[in-house]
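First the structure, which I've put down as C-alpha cells, then a few questions once you've had a look.
Note that this complex is displayed minus one protein chain, with the remaining chains in position.
A, B and C are the chain letters, set down in written order, and residue numbers restart from 1 in every chain.
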Amino acid sequence: MPLMLPLVVSCGLFGLGLYAVLARRHAVMVLLGIELMLNAASLNLVAFDTWWADTVHTGQSLTLFVIALAAAEIGLGLAIVLALFRAVGNSDVDGQEPPTSLLAEGGDEL
Amino acid sequence: MNRRYSASAVGITAVMAVCAAVVAFPRLGDDTGPYGLPAGRTTTLVDGGDLLGVSVTFYVDHLSAVMLLLAATVGLLVQVYSVAYLAGDARYRSYTTIIQLFLVAMATVVVADNLWLLVVGWEVMGLCSYLLISHHWELAPARAGAVKAFLLTRIGDLGLLVAVFAIGQTFGTYEISEVLTAMASPDAPEGLTAIGLLLVVAVIGKSAQFPLHTWLADAMPGPTPISALIHAATMVAAGVFLVARLYPVLAESAVTMTVLAVVACVTMLLAALLALTSGDLKRVLAWSTVSQLAYMFAALSVGGYDAGIDHLLSHGAFKALLFLVAGSVAHAIGSTALRDMGGLRVAMPLTFLTGTIGFAALAGVVPTVGFFSKDAVLESAWHAIGHDAPVAPLVAVVVLVVGLVTAAVTVVYSFRAWSMTFVGHGAPARASVAVHEAPPLMVGPLVVLAAATLLLSLAMPFDLLMGLVTTAIVVAAGWLAWRTMSAGRDPASLLGPAQPAFTRELDWDLGYAGAGVVARRAGDLVTATDRDVIGFYPRAAAATSVWLSRVLARAQSGNAQTYVTVLAAGALLTTLLVVVR
Amino acid sequence: MTVVDAIDWTSAGVPLLVAVGAIVVLVVDAFWPAGGWRRSGTLAIASLAAAAAWLANGGSSGAIVAGFSWVILLSALAVVLLAQVLEDDAQMPAGESGFLLLSATAGALTLAAADDFVTLVVALELLSLPSIALVAMRRDRAAAVSSAWTFFIASATATAITLMGLSLLYGVTGTLTYEGVLVGLQDDRVPERTTAVVVVLVLVGLVFKVGAVPFHLWIPDAYRGASVPVAAFLSVVSKGGALAALLVVLAYPFLPLQPRWDIFIAVVAALSMTIGNLGALAQRDVVGMLAWSSIAQGGFVLAPLVAVSLGSDDILSAPLRYLAVYAIANLTVFAVAAVGLRTLGGTSYAHYAGVARRQPLFGVALVMGLLALAGFPPAVIGLVAKYVVLQPVMLGGYAWLAVVMAFNVALGLVYYLRLVVVAFAPADRVDEGAVVTGAAVRGGRGTTIAYSVVAIGVVLLLATSVYPTLVFGPLP
C-alpha cells in the first residue's frame, strides 16, 4: 500500500476533527472531533511504522499510548460536560459564561 | 537709621579708595605706551590649574592706575553725595552695598591680569548696573531700563567670552601680561582679526556704542549718582579700557580698527544729535556720554592711545560732575525734564557755577579739561593721516571730519541744556515748594569735581593748531545756539524736518521690541510643540495601550471554540512564519 | 535483541516517588476519608520530600534537568502548603485535590526528564489532565467548570496538534528518541521547510502549556475560574515542566533546525510579553492580573531559548534561572492572593486598598513579589533575572527582541506597581466605603500555614535580592 494513502486519509481526519471542534455546538460532537484528530495522528504513526519497518515499533507503541490518552481525555471531557450540564442545563458549548466586564471600576492610580 | 549706614558706607568706600590709591600711585610712572613690554607689576594670588586657566593674578600699570584712581575718586564722591541725595530712602543700605560691590568689580577689571578674572569683574559690574538702575523698582521705566541694560550689555559680554576663548586658543594663555609680551615679541601671532572683532562686540555692548547704544539712555531712571558713577565715569568706560588694555591685539588688524572707527563715528554723531533733541536733562547727558565714549574709541582706532585714555579721564571727571549737577537739580525740583527747569542759577548758585564748568568742559571750552582732551583726540586723527596709523588715511579723514562736526553739535546741545536748565526763569515759578541750593554733602562733591575739571587740564597735552580750530568751532556753534535760543526757538529745530525722527530716537527700540516679540512667539511655538507634537507620541502610546488592553479583556468571551480558533489560526500562522523565513 | 533499554531508574525515581505519593493520597483518602487537608497535605509533602531526597542524591540525568526538577518540586511543595488554605472554606475535596496535584507534578517532572518524545507526550497529558480536573473541581464557582471546559478543549486540540507533529516527525526521522531525532534532522533528505513545519507542530503543545500567545486564551479564564492555589500551580509548576521540556527539545533534538524555529520562538515570546502585559493593564483583580502577567512572563522566559544553539551553559541555564526567580516571586504573590481571598474577602484591588498598613507582611510581600516580577529594585533579584534572559538574546543578536523586551519591562511595571500603590494607599486616601471588607476573617490553621508561604517567599526574595548567588549559585 502506498504511503500516500494513509497520509491523505489522516489529513482528512485531522481536518474533519478540527472542524468539529471549531464549529460544532454540541459538546459531544466537539469531543468526537478531538477523538478524530488524535486518531489521525495514530493513523500516521502506524503508517510510518510500517513504512520505516521500525524494529522497535515506536509508532505502534505510541499509538497504544495515544489510544489510552484519548480514553482518558474523553473521560475527563465527558465528566466536565456532565458538570456543565448540571450547572447550566444544556450541553451547548458556547456562551457558557456571560462575558463579564473584567474592568472593575475604581480610580486609576497609574 | 540711614545715618549709621551712611557713615559706614562712606567709611568703607574711603578705605577702598585709599587702598586703590596706595596701589595706583607708584605705578603711574609705568607709562610705556601700548606696544611696550608690559611694565606693570604682576601678582599671583591663586593659581587655578592648567585646564581651566583661571587664576587670581593682578597686573597693575599706568592704565590700571589711572582707571583705579578715577573709579576710587568718583566712587567716594558719589558715596558722599548719596548720603544726602538718598537721605530717607528705605533702600539706602542695599544701594551703598551694591556700589561697594561695583567698585570692587571695577577694580578687579582694571587690575586683573587673568582674563577670566577680568570677565568676572566685567559681568559683576553689569549686574550691579542692573540692580542699581532698578533701584526704584516700583517704577516701570526703571524696571524696563534695567532689563534692557542687562540684556544688551550681555550681548557684548558674550562677544567678550568668545574673544577670551579665542585668545586662549591663539596665545595659549589667559594672562594679559603674557599676551602683551607675546605681541611685543618679534614672532607675534598674526591673523587676530576675529579676536579683535569679538572684542569690538564686547565694548559695543558695554560702552553703549552703535548699534547697541540705546540702553544707556534708558538706564537713566536709576538714581542720578549711579548714572554719574556707573553710566558715565567708570563702567561704560571699561570698554575703552579693554580696548586700551589689549591694544596691540586689536591694532594688529586694520579691519578691526576700521570697524571700530566706523562704529565710533556713527555713534559719535548719532548720539550727539540725539542729545540735541532730547527733552530730559539726564537723557541729554546719557547721549552725550555715548557720544564722548565714541570719541575715545575714535582716538584709539586711529592710533591715539594716549588721547583716548586722556579723554577717558577728563570725561570721567566732567561727566560725573554734570550728572551730579543734574542730580542736584532733580533733587531740588523733583524732575529731570528740561521743560520743568529754567532760571535755576539764582536759586542754586553753586550748582549753577559747577554745572557751567561741566557744560563748558563738555563743549570743549578753554581752559577746561574737555578742551584739551578733545583736541588731543582730534589731533590724533589728524596725525593719523599720512603717518603710520592702524587705519587707512581715508578712515582717519572721516574720523577727523565727523569729530569736528560732532564737536559743533556738542557745543550746541551743551549750550541748549545749560541754558534751559539755568537761564531764563521757569522752575522756581512753577515749583510748589521753594527751590534752594542742595545740601553741603551734595555740593561738596560738585566743587571737588569742578575743581578737577579745571585742574586736570594741567596734565593734558596741548596742540595749538587744533586748539584754534576747535575754539573757532566752539565760538561759531555757541553763537548759533545763542542766536537760536534768544530767538525763542529750540536749537533742536536746527535739524529741520529730521527733528521728530531724532526725538523718537530713530525708533531704534522697535527693533528690540520686535526681537522680544519674536522670542515670545517662538516660546509659544515651543510650548505648543512640547504639548501637541512631542507630547503626542507618549500620550498616543499610552492611549493605545489602554485601548488594546480593553480590547484584550473583551476578547476573553469565555467561548471555548473562539479560543480554539485563535489557537489553530495561531499555529497556522506561526508555521507559515517558519516556512517563509 | 533488546527492544527496550533498561529503565533509567535514577531519572525515573523522582517522578515515580511523586506518582506513588499521589496514589497513596488517593487510596488513603478513599478508605479513611476523614483525614482532610492536613493528612493529604502531609502525605503529599512526604512524597515530595522523598523525591527531593532522591534528587539530592543524584537522581537526575543532567544538571539542567535537575535544576528544573528542583524548581518544580519546591514549587509544588509551596502549592501544597498554600492549598491548606482551602481547608478553611472547603472549596475543594482534599484527597482528590492532593492526588491531582501530585499527579500533575509527576507529569511536570517527567516532562522535564523525558528523553523520548513518547515519554514527552505521556508526561504532557499526565500534566494536563489533572490540571484540568483541578480547575474544574472548585465547588463554589460555576465559572470553574466552564473555564475548565475551555481549558480542556484548548489543551486537547494543542495535544492533538503536537501528536500530529510527532507522527510526522516520526515519519521524517523514523524514531522518536531525542538522540535519534537529532541524527535524523541532521539528514537533509527531507526539505528543511517541511521539517521546520513538523517541528513547529510538535512545539505547539509545549508552548501551549507555557501559555504563550497565540495559545494563551485559556489562561485568564482558567486562573480566574480555578481556586487560587491551583492557579498558582498552573502558573509555576505546569509552566516550569513545559519550559523544561521545551528547552531540552530545542537544545537537543531540534538543534539542527535552530535557524528555522528561532523566529517562531522569538515571535511567540515577543507577542506573549506584549499581549500579556497589555491584557494585564486593564485588570483590577489580583488573580486576573497575575494570569495575564504569567502570559507576559512566559514571553520573557521563552526569549532566551532563541539562542540555545550557541550552546554555552550560561545560555542553557538562563531560562531556568529566570524560572526560579519567577517561581519564588509569583508564588509569593499568589500566596498573598490565596490568603487574601480568605482574610480580606476577595481578590479585587478594592480589597487590597491600604492593606500594607494593616498587614505589613502583605505589604512587603507585594512590594518584593510584584517588583521582582517587574524586574525592579528593591527586588533586585527580579532585575538580575531580566538581565539573565537578555544575555542570550543579545548574544544571539536578536536586537529587536531585546528592544521589545525592554519596552515590556516598562509596560509591566505599570500594572505591577499599581497594585503596590493600592496596597500602600495612605489611610486618608482609602475611601472606607469603597474598601470591600467582605468576610474579613482571621482564617483557621490552614490559612496560617498558607500565610507561612508568604513569609517564606518574602524571606527568600529579600535574601536573594541582597545576594542573588543564593538562588543562582545552586542552579547550574
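Assorted remarks:
As a working rule, a residue touches a chain if its C-beta (ideal position, glycine included) is under 8 Å from a C-beta of that chain, and two chains touch if they have at least 3 such contacts.
Note that in this section contacts and distances are computed from a predicted model.
Per the UniProt record, the chain missing from the shown structure is "NADH-quinone oxidoreductase subunit M", taken from the list "Multisubunit sodium/proton antiporter, MrpD subunit", "NADH-quinone oxidoreductase subunit M", "Cytochrome c oxidase subunit 3" or "Branched-chain amino acid transport system / permease component". Considering the full assembly, C:Leu395 is the residue among C:Val28, C:Leu255 or C:Leu395 that touches the omitted chain. Residues of chain B that touch the chain left out of the display are 46-52, 54-55, 116, 119-120, 122-124, 127, 130, 134, 137-138, 143, 146-147, 150-151, 154-155, 158, 161-162, 165-166, 168-169, 519-520, 522-527, 530, 534-535, 538, 542. By the touch definition given at the top, chain C reaches the unshown chain through residues 314, 317, 321, 371, 376-378, 380, 383-384, 386-388, 390-391, 393-395, 397, 399, 402-403, 405-407, 409-410, 413-414, 417, 420-421, 424, 426-428, 467-469, 472-473, 475.
The rule we apply is simple: only the chains that are shown with their structure count from here on.
Under the stated contact rule, the graph of chain-to-chain touches is complete, every pair of chains being in contact.
Among the other chains, B has the CA centre that is most remote from the centre of chain C. Simply put, of A-C and B-C, more C-beta pairs touch at A-C. For the pair chain A and chain B, the distance between mean C-alpha positions equals 92 Å. Per-chain Cα centroids separate chain A from chain C by 24 Å. Taking the mean of the C-alpha atoms as each chain's centre, chain B and chain C sit 77 Å apart. Shown for chain A are the residues in touch with two or more other chains, namely 18, 21, 30, 93, 96-97, 102-103. Residue positions of chain C touching 2 or more other chains: 143, 146-147, 149, 152-153, 157, 161, 220-221, 282-283.
Contact residues of chain C toward chain A in the complex are 1, 3, 117-118, 121-122, 125, 129, 132-133, 136, 142-143, 145-149, 152-153, 156-157, 159-161, 163-164, 166-168, 170-171, 174-177, 220-221, 282-285, 288, 348-350, 414-415, 417-418, 421-422, 425, 434. Looking at the complex, you find that chain A touches chain C at residues 10, 14, 17-18, 21, 27, 30, 34, 37-38, 40-42, 44-45, 47-49, 51-52, 54-59, 61-62, 65-66, 69, 72-73, 76-77, 79-81, 83-84, 87-88, 93, 96-97, 102-106, 109-110. Chain B meets chain A in the complex at residues 550, 553-554, 556-562, 564-565, 568.
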